[in-house]
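One chain of protein is taken out of this complex; the other chains stay put.
The first chain written gets the first letter, and so on, giving A and B; residue counts start at 1 in each chain.
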Amino acid sequence: MTYIRYKTRADRAVDALIYAVLAVFGLLTLFPLYYVVVMSLTPYSEVIRNGGFVVLPSTLTLDAYETILSSRVIPRALRVTVTVTLAGTFLNLLVTMLLAYPLSKKYLPGRNPVLLALVFTMLFSGGLIPLYLVVRATGLINTLWALIIPGLVSTFNLLIMKTYFENLPAEVEESAKVDGCGDLQTLVRIVLPLSAPIMATLGLFYGVNHWNAYFQGIMYLNDRALYPLQVVLRNMIQTPNVSQELMVTNPTMIQQLPPETVKMAAVVVAMAPVMAVYPFLQRYFIKGMLLGAIKG
Amino acid sequence: MRASSIPNLSRPADGRWPYRAARAAVKYRWLYLMMLPGLLYYLIYHYVPMAGLVIAFKDYSLSKGIFGSEWVGFRNFEIIFGSPEFFRLIRNTLVISIYRILFNMLPDVLLALLLNEIRVAWFKRTIQTVTYGPYFLSWVIVYGLAFAFLSQETGIVNRLIADLGGTPINFLAGSEWFRTVIITTDIWKNTGYGAIIYLAALATINPELYEAAVVDGANRWRQMWHITLPGIRDVFILLLILRIGHILDAGFEQIYIFLNARVYNVGDIIDTWVFRRGLEQLEFSVAIATNLFKSVVGFILVLGANYLAKKFNGSGIW
Partner (left out) sequence: MAVCMALTACASGGGDGSGTRSAGSAGGGEGQSAGGAAGGSSGGGTEASGSNAPPEPERKHLTLNWFVHAPAEAVLPEGDADFIRKTIEEKFNVTLNIQYMPTGSDYDSKLSLLIASGDTPDLFVQTGVNSQKLIIDGITADMTPYVTPEKMPNYFRWISEVELQRYAVENKFERAPLIFPRNVYRSYYIRQDWLDNLGMKMPTNYDEMIEVMRAFTFEDPDRNGRHDTYGFSAAGNGSTVSWDFPSWIRHGLIGALMVRDNQYIDNQSDPAVQYVLQDIKDMMAEGIVDPDWFLNKGTEHVDKAVGGKVGIIVGGTRTFAFDSDPNSIQNRTKALIPEANWMPFHPFAETGTWTENLPDLPFMFSRKTAETEPEKIERITEILDWMAGEEGFLLINYGLEGKHYSRSGNTITLTNAHLEAQVEDIVNQGNFNLVYRFFYSHNPEPDKLGFEVIDERMTDRDRQIEATIRSYKLYPSIGTNVAPPPGFNLADFRAKGWEYMAKILFEEPDASNWPKYREELMTKYGGQLMIDEYTEQIRRAGVIE
C-alpha cells in the first residue's frame, strides 16, 4: 500500500471516500449472498405468499437443508469433489510451474515459438468429440483422472505465472547462481518461496475451477458414484435445456422443480466451503517476502 | 556435469545451427526437462484433438467418424454466413464484447487499487471476501435476482419508480436497456474475482520503492502513478490481449439466460444462434465451423495486439 508519512486533510478525505466506496460496493455484493442464505432458511410457504422475495423472514427453518443433505448422493459427491480439488490443484500448480519457469527466461532458445504454440491452443480447439476420443484413448473415461488431466494446465494461468516470474528481480536468481545453484534448485529453493502470492492466487483459480466442474463430470463419467458435487446439485435444481420445438409439442415435458428454498440451500452448500477457504488464502498476499529475501 | 568433448566456444549462440541447438539443449537441459510434462500434456490433449477441426469442412456423420465423413469444403461456412441473421449476430457479438472490454476491466483494477489503500486489515479482508461471493452464483440465480429487481411490473426498482410517480422502465425485455443490464450484472458478479489477480500483483511490488518515494516527498497520487500502476501494467496488458483474442465470445452463458425473443435484436450472439440450432437438430459441423471462424479471427487479433503491446509497452505475451 502507498506510504504516507503524515496525512493532510485532503488525504484523510480521500481515505474516507475510499472506505465509503468500498463499503457501498461491499454491501451491493453482500446482498445477493444474504438473499441466498435467507431464502434457504425461510419456510417455503412464506416465500410463495410474498411473491418469491423475502427480506426478513418471520421464522427460520432448516427444512431445505434437510432435503439436500439427506439425499444419499450428496456426501459421496462431496468426497469426490474434495479429493479432485485437492489432488487436482496440486498437480495443476506443479505442472504449470514447471512449464512457466523456463518460459519466463527470455534467453531460452525456442521460447517464443513455444509460447505462440501454447497461446494458439487457447483459441483453437477441435471440439468436444475429438477431445473425448483422446480422453478415451488414454484410458481416462470413467475415472476421476478425467476430471484432472484434460485440464491439467490452463494457458491463462500459465501466462500469468510466467509474467510473475519475469517480474521477479534478477538479482535474486543471480545471487543463487553465484552460490552454485542449478536451474532446478533455483526454482525450488529461491523462486518458489517468493511465489506465495501467485501460487495462492492460481491455486485459488484452479481450485475453484475444480470445485465448480460440472460438464466434464457429465461427459466423462458413466458411473454415478463418481459424480462430483456440482453435477448432483444441478440435477436437483436446474431445468435442463430442451429445444423450444420440443417444449411446444410436449407441454408436459417441463419438469416440476423443487421449491426455491431448496435451490438456495443447494447454492449455499456448493458455495460455503470455498468462501470459507478464501480468507485463509488472503494471508499469502503479503508483500515484504521479497524484502526479506533480498536482505537475507 | 559439463560434457568437455564439445568444442568450447565462448557463447552457446556461436556456430552452426545443429551445434547451437545441441549446446543449448545441454546448457539449459534442466529447463527443457522441466517443461516436458507440460508440453506432453499440450501435445496429447490439445494438439491431437485439433485434428478434429477438419469437421468444419465436412458433413460429420457419427457412424463414419471424423476421417470418414464426407468432405464439403466451405459449405458449413456458407450456412453460417448465409443465415439472414448473420450480420446481426456479428454486430451484437462485437458490440457486447467491446463493451465488456471497456467497462469490465477497469472496475477490477479500481477495486484492487482501492483495497490496496486500506490499512484496516479486517475491513480489507471482509470486503475482499464479500465481493468475491457473486462469482459463485450461477447466472440462473443472478437472473432471478435481476428479475426480482428489474421486472417491469413487479420489480422492486420499478415499483419504486411508480410510487414516485414515474413510468416503469422495461429493463429486461426491451432493446434499450438489455446490453446495459448485461454489462452491469457482469461487473457486479465478476469484479471481486477479477480483482484478485491485481491484488496478487500489487502484493509483490517491492515496498522499498514506496519507502524511497516517501523519502523523496511523493504524495499518494505520485506513488500510485510511478510505482503502483507500473506494477500491474504487465498483467493488465496480458489480460487485455487475451480478451481481444476472445472478442467473438461474448459471454454465452450469461446471454443465454437473459435472452428473450424481445431482445434478439440486440442480444442474439453467434453462440446463442449455434446453440439453438444444436438443440433443434443434432449438428456438429456447423458448430465446429463457427468455432474455427472465431478462432482464426481471434488469433489474428491476438497477434496484432501483442505486436502493439510490444511496441508501446515494451513487452507483450512473447
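Worth a mention:
Just so it is clear, contacts are C-beta pairs under 8 Å (C-beta built on N, C-alpha and C of every residue); 3 or more make two chains touch, one makes a residue touch a chain.
As the structure is a computational prediction, the values presented were derived from the model and not from experiment.
Although one chain is not drawn, the whole complex shows that of A:136, A:189 or A:283 it is A:136 that touches it. Considering A:12, A:177, A:224 or A:283, the position touching the chain not shown turns out to be A:224 (whole complex). When the missing chain is restored to the complex, the residue among B:187, B:214 or B:259 that touches it is B:259. Residues touching the missing chain, restricted to subunit A, are 45, 48-49, 51-52, 72-73, 76, 80, 83, 86-87, 90, 128-129, 132-133, 136, 141-145, 215, 218-219, 222-226, 235-236, 239-257 (touch as defined at the top). The missing chain lies against subunit B, touching residues 61-65, 79, 83-85, 147, 151-154, 172-173, 259-262, 264-265, 273, 275-284.
Going forward, only the chains that are shown with their structure count from here on.
Taking each chain's centre as the mean of its C-alpha atoms, subunit A lies 15 Å from subunit B. Subunit A contributes residues 1-5, 11, 14-15, 18-19, 21-23, 25-26, 28-30, 32-33, 35-36, 51-53, 95-96, 98-99, 101-103, 105, 108-112, 114-127, 129-131, 133-135, 138, 149-150, 152-153, 156, 158-160, 163-164, 166-167, 169, 182-184, 187, 197-198, 200-201, 204, 208, 212, 238, 241-245, 263, 267, 270-271, 274-275, 278-279, 282, 285-288, 290-291 to its touches with subunit B in the complex. Chain contact summary for the complex, subunit B toward subunit A: residues 20-21, 24, 28, 30-32, 34-35, 37-39, 41-42, 44-53, 55, 66, 111, 114-119, 123, 125-138, 140-142, 145, 148, 154, 156, 188, 191-192, 196-197, 199-208, 210-211, 213-214, 219-220, 223-224, 227-228, 234-235, 238, 242, 245-246, 276, 279-280, 284, 287-288, 291-292, 294-295, 298-299, 302, 315, 317-318.
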